[in-house]
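There's a structure below that I have some questions on.
Every protein chain but one is kept in place in this view of the complex.
Let's look at subunit A:
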Amino acid sequence: MTLSLLAHFEVLTSYKNFHRSLRSITSFVVTATQREREGERVTMGTTSMASRVFLLLLIFLSSTNLSLSLYEDQVGLMDWHQQYIGKVKGAVFHTQKSGRRRVVVSTEENVIASLDLRHGEIFWRHVLGSNDVIDGIDIALGKYVITLSSGGGILRAWNLPDGQMVWESFLEGSGASKSLLTVPTNLKVDKDNLILVFGKGSLHAISSIDGEVLWKKEIAPESVEVQQIIQPLGSDIIYVLGFFGSSQFDAYKINARNGELLKHNSATFSGGFSSEALVVSSEILVTLDSTRSKLVIISFQDGEINYQQTHISDIFGDSLGTPVLLPSKLPGMFSVKIDGAVVFIRVTGEGKLEVLDKINNVAAISDAISLSEGQQAFALIQHGDGKIHLTVKPSHDLSGDLLKESIDMDNQRGTVHKIFINNYIRTDRSHGFRALIVMEDHSLLLLQQGAIVWSREDGLASIVDVVTSELPVEKEGVSVAKVEQNLFEWLKGHILKLKGTLMLASAEDVAAIQEMRLKSFEKSKMTRDHNGFRKLLIVLTRAGKLFALHTGYGQVVWSLLLPTLRRSETCEYPTGLNIYHWQVPHHHALDENPSVLVVGRCGKNSDAPGVLSIVDAYTGKEINSMAAIHSVAQVIPLPFTDSTEQRLHLLIDVNQHGHLYPRTSEAIDIFQRELTNIYWYSVEADNGIIKGHVLKSNCIQEVIDNYCFESKDIWSIVFPSDSERIIATVIRKLSEVVHTQAKAIADEDVMFKYISKNLLFVATVAPKGSGPIGTATPEESWLTVYLIDTVTGRILHRMTHHGSQGPVHAVFSENWVVYHYFNLRAHRYEMSVIEIYDQSRADNKDVWKLVLGKHNLTSPISSYSRPEVVTKSQSYFFTYSVKALAVTLTAKGITSKQVLIGTIGDQVLALDKRFLDPRRSVNPTTAEKEEGIIPLTDSLPIIPQSYVTHALKVEGLRGIVTVPAKLESTTLAFAYGVDLFFTQLAPSRTYDSLTDDFSYALLLITIVALIAAIFVTWILSEKKELREKWR
């Protein structure tokens, strides 16, 4: 609103003259409309006209609180919020009876959710704690969702319609084990349905009504590795089956009513077992022997354990691959994957094996579901020529198909990983099937009647890294015509808006206004805008897929399943690490598309070979890729670009060799010139060492590689391992722009910020304090923070917080660091700020020195010189635990900063940097007050209106990314976790543009009224003059 005021007072102050004012009004209208067209940007040129009155009014009118706040009807105007669940690992359908059909799923992000089967929307969802991994999910009594989590330690029941937790049971036991959840349908004890849980080495029977543990039987004191629990239909007997060691099979027969052990049998098997076992029927188990060359059928009928072995080669002939038992539960048979094909084998009553079918290219097999007449069916998915083929087979007759469908599939989704099926009765009483499939990119799709009913991009729940890219420049002449066409629409819209302000609008009008505001065409355009609000967010997910999201509504512009990050024989466990800007064309290479570099590695350890991909940011096509290169320990984007604006990157491997990319002779020429100026550091957190490195010469290897360089250590800092352990290191964002080095303070004094890109913030804690809260006492824990110059290894500042511990979250910007930690003495969280100032430039304040030319303003800033720095620091209490910290970034760095705090409640709080100013004091002087220093309080305020996520939650919040818009006042913030949230922030309000709220119609009406008034007065004065003359 601020600038709209400016504009009006421009009109008001020029009111000395009617004619002139008329002219200025008309000209203003023209410019205003034009400016709206250009993206509602108005320049600041009019400030000079501001009079004292205007300033006073401005101060009076612009609200005084520091939070930037939102009206409820502005939700969705500049922000968007998307909810995801993650890669599904278990699903239970609930389609009985009438009412809403739903599927309850558990995911790898520890989410349980109830999804609408019609549209895939979330009915309800709960994100469990990060170490509360879900092991099993089922539905009990037809109304409760039962989840087993924390390694069989916690059993919870959730109300199916609304997701309210009904009961929670903690299962105790000793030792870790496989955890299994079984909800038998007809096992009743005193009218109470039992839930059988095996976890922590014990078998528990739990009442499904209130979660009470009815009985408990310890199974594993002698370390029996329990594989299966079988409860034969209609009996009161439970079989617990497991392996003892690697060569003994144990079967426990337990009374389901009271947990009494009826029988315990065991038998050794000379060949040994491989770890997994499959249930074929209620008395037969199948497994592989330890060499994986024999199939072992274990039957345990009436306590008699019998083994039958069959050589794989007897069944399949001479095969090359090792067989893998597939975990799908099929009645009376099992499936083995061998040589890329799946073989279905039936076990007949006497333990004979009968090969039923061999099917190639099978991607996934579902568990069998029972159809109406006791008949069972299962589904399998095959891939072929860009389609997926879904087949549903009855389990008694594999040759007949109940359903065979081919569905076109976007090849960016990869292969099918999992399938869950459900059946329904069609109107003609035949069986229909719906299949829920989980793809390689973690997306979830529902197939029904040969088509994809809905799909969810749940890969976006596990974002690894984010970069932004500009959109293409708009071609001239296109947009103007469109605006002319829409002029009528535009006017109509404003009349509607005016109706809204005057409270004349009907309910329909209000809906229309809201829709108009939310669905503005401008927001989702695929071109660059003047304000730089429209960008592409390029995100890398854990599945190895790149998505480009438009900042308008968060819609997916393109997606690419990176071939280098797909599982293959050469690359068993590919993991994506980071994305970097590879090519950002602006000046002389404008016609080229920007591109990003994706760095990953083939394995979990840092010495695994790296993979690189270069992807076009506009089209989402992979331009270039390199697989199985050297290991990647660190990626350093260098501040040099070649003639096509490709940025030079130095990749450091685990042997501290530097590898230059792109591999062109031009790049090497540029690099050779700057070779001596390249410094970097490495942190070995386990050993407590920080080292500085510099490049030496080309690598000495058998194969001459011009792009490989050897390095040497130039400094190292070793932290004493018995008193300090590194828990956090933070540097400034390389892209950050600092507007001015000088900071004017009260009394017309000036301070010079110490601004260096080579500062590293390090936090260490005492080893005893590195655990979670509650494990250390204040006396034995302390937190030490350092500011280290990464070129020289000089420690510029060191400070110890006694009685404090981690985890430490920190953010570094300009010349300050803000960090969050736990104060054990007060038992509260604290945030501290350190500001670092350059004393060597402080003399420049002296005017005489400036006049005489004795200043050192022009002296070069060098990291080699020993700086005279002074630091200021202050600490405040902060209420919440923190999950992420970030700071707003603007294009020129003029706008004041806000610290964005991701709280434990998955909300993002914007806190003005002025609250984190070490110069705050209890009683600031008037001069300091004028400067904007807030009186010191012991804790930082939490103003509800300054939550940038307002009433929304970014479940599972993991990171916050800020990007400057082109408009100086505005910064774009993107928070990601299981959910995604994007918004625009204006830390000092939008002083350089009119807000969306600005009512052009009201302005027009005022102008019309003024013109009318002019005419009225003119006529009146004419008449009066006439009367005077007649007098």
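In this text, a contact is a pair of C-beta atoms (placed from the backbone, for glycine too) under 8 Å apart; a residue touches a chain by one contact, two chains touch by 3 or more; residues count from 1.
The rule we apply is simple: contacts and distances are computed from a predicted model.
When the unshown chain is looked up in UniProt, the name that turns up among "PREDICTED: ER membrane complex subunit", "Dynactin subunit 6", "Probable cytosolic iron-sulfur protein assembly protein CIAO1 homolog" or "Origin recognition complex subunit 3" is "PREDICTED: ER membrane complex subunit". Residue A:773 is the one among A:773, A:894 or A:934 that touches the chain missing from this view. Although one chain is not drawn, the whole complex shows that of A:654, A:894 or A:1002 it is A:1002 that touches it.
Considering the whole complex, the residue from A:124, A:719 or A:981 that touches the absent chain is A:124. Touch with the chain omitted from the figure is made, among A:121, A:172, A:354 or A:607, by A:172.
The omitted chain makes contact with subunit A at the following residues, 4-5, 8-9, 11-12, 15-17, 19, 69-73, 75, 124, 126, 128-132, 156, 162-168, 170, 172, 501-503, 772-775, 807, 822, 824, 826-829, 879-881, 883, 903-907, 939, 942, 944-945, 947, 950-951, 953, 1002-1003, 1005-1006, 1009-1010, 1013, 1016-1017, 1020, 1024.
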